[in-house]
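Every protein chain of the complex appears in place save one, which is left out.
On to chain A.
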Amino acid sequence: MIARLLTRLRHLKRWPIRSAGGNFALAYGVVFLLSAGVFLSFTWWSTTNLLDRHVQAGIESDAQDLTRRWVFGGAGTLSDAIEERIEQNVDDDALYLLVDRNGQRFAGNLPGWPVVMTRLDHFYELSIRRYTFSTQAKLKAYALPGGFRLIVGHDVRGRHLLRHVMAETLIWCAIMVSLLALGGAFVIRKLFLRIVHSIARTTAAVASGDLNHRIALNGSETDLVAETVNTMLDRINRLMEGVRQVSNAIAHDLRTPIARARTQLEDAALHAQSDDELRDAIDLAVQDLDRITGIFEALLRIAQIEAGSRRSAFASVDLTALLHDMAELYEASAEEAGLTLHTQISTLPAIIGDRHMVQQALANLLDNAIKFSPSGSQLTLRAERLPNEESTKPTGVTISVSDQGPGMSASDMERAHERFFRAEAARSTPGSGLGLSLVQAIAGLHHGQLTLSHAHPGLTATLTLPLNTAPSSHKTQIVDPV
């Protein structure tokens, strides 16, 4: 029966209990029972050991004393002493036997010399008959002068009694411990379920659409999970917010050029007087459509970059050469707009990044600066290593573009990286309001950041890129680029 159950268990490929709480409870019960068993066994073992040693020591000292009597008074004195001891032994557990050289019983309360006792200096544990019952005894034999032999022993049935009591205790303990283990297991399972339930309740609420639920922290170890889940929910919330904001913006900002293109085409279809007029209207509509395509492309790019899927193109980028190239490309545009582009580019360490993306980010910053600068003003492209210019082991680089344009108010700066955001002052200039969002996303891709500050007058846009592309801390990874 048991063998069949065992083979059945062995055939189960998987542990049969699926509930994590049940398993916890079972493990708890088993550990509790095992420890109780070990504890009680140890108690049993050390107690009987102590008793044994006690009995043996008693026998040894008794025998020594009796041997001394023999030395003083011979067989008679010894026999008297033995009889006296037997008489005074209230517990009736002391055993003696004195025999002469012929094996004749001389004194003592043992009926005869046990056959198995052939050796001296050895404790025998034997079953002996006393009066009408048989009992367990510890015995030792001693040789005396003149062929006399002496047995001193001790009735150890008390120990059996103790064993009985201990065994009974053990059984009761087992029952109690089992009950406690079961109860404990039940409590653990309940606790476990409660923790899981609180997380499950929150995630279920979130799954059904209520993103504002958070798991309550209670100071326990599960807070680690709870905090991670809460952080994750925060991020989901921000991303959702971003998506909402972007879809609103798309609806609004793409509608305008689409409406314009549509109006132009319809107007031309209805009212164009000549082929040339028709062609012009179509050209304008195509330009509007190109703008819409451009916006889509920029949005897609930002989305791709933010998803972090563009890190495959990461390689070592020589920033110094890249910056000089960009400065050369834009210096001409600046000059055409009546601006002077100053460059302060120190020798920079190479970073690990996406060359095209860094170029795009710089192009956007320079485009912006040129767009918003009044004629005759100065632009500055500055690049330095971090933490300071003299450092031999740089941790990163800062690249900044400053203009002397109208600048931005503090509240505009905060919103500047939002998709489609355009400051009041910028409404009249062409642009989609995606430029800085893209720069921000590229900075995020490189674990860097984009900061805007006052240049008195004008605006400074600073791109900070760390050399080490691994996120500097857990926090930066969570910081949402939206």
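Quick note on the criterion: a residue touches a chain if its C-beta (ideal position, glycine included) is under 8 Å from a C-beta of that chain, and two chains touch if they have at least 3 such contacts; residues count from 1.
By definition in this document, contacts and distances are computed from a predicted model.
S.K.: According to UniProt, what is the chain that's been left out of this complex called? Choose from "Two component response regulator", "Spore germination protein B3", "NADH-quinone oxidoreductase subunit K" or "Phosphate ABC transporter ATP-binding protein, PhoT family".
M.R.: This omitted chain is identified in its UniProt record as "Two component response regulator".
S.K.: Determine which one of A:Ala75, A:Leu289 or A:Leu386 touches the chain that has been left out.
M.R.: Answering carefully, the residue with contact to the hidden chain is A:Leu289.
S.K.: For the chain that's not shown, point to the residue among A:Ser134, A:Ser333 or A:Ser346 touching it.
M.R.: Residue touching the absent chain, from the options given: A:Ser333.
S.K.: Among A:Ser19, A:Gln64, A:Thr263 or A:Gln304, choose the residue that contacts the chain missing from this document, as touch is defined above.
M.R.: Touching the chain that is not displayed is residue A:Gln304.
S.K.: Per the definition of touch given earlier, which of A:His54, A:His271 or A:His356 contacts the omitted chain?
M.R.: A:His356
S.K.: In the complete complex, the non-displayed chain touches which residues of chain A?
M.R.: Chain A touches the missing chain through residues 283, 286, 289-290, 293-294, 297, 300, 304, 310, 312-313, 325, 328-330, 332-333, 335-336, 356, 359-360, 363-364, 367, 370-371, 430-431, 435.
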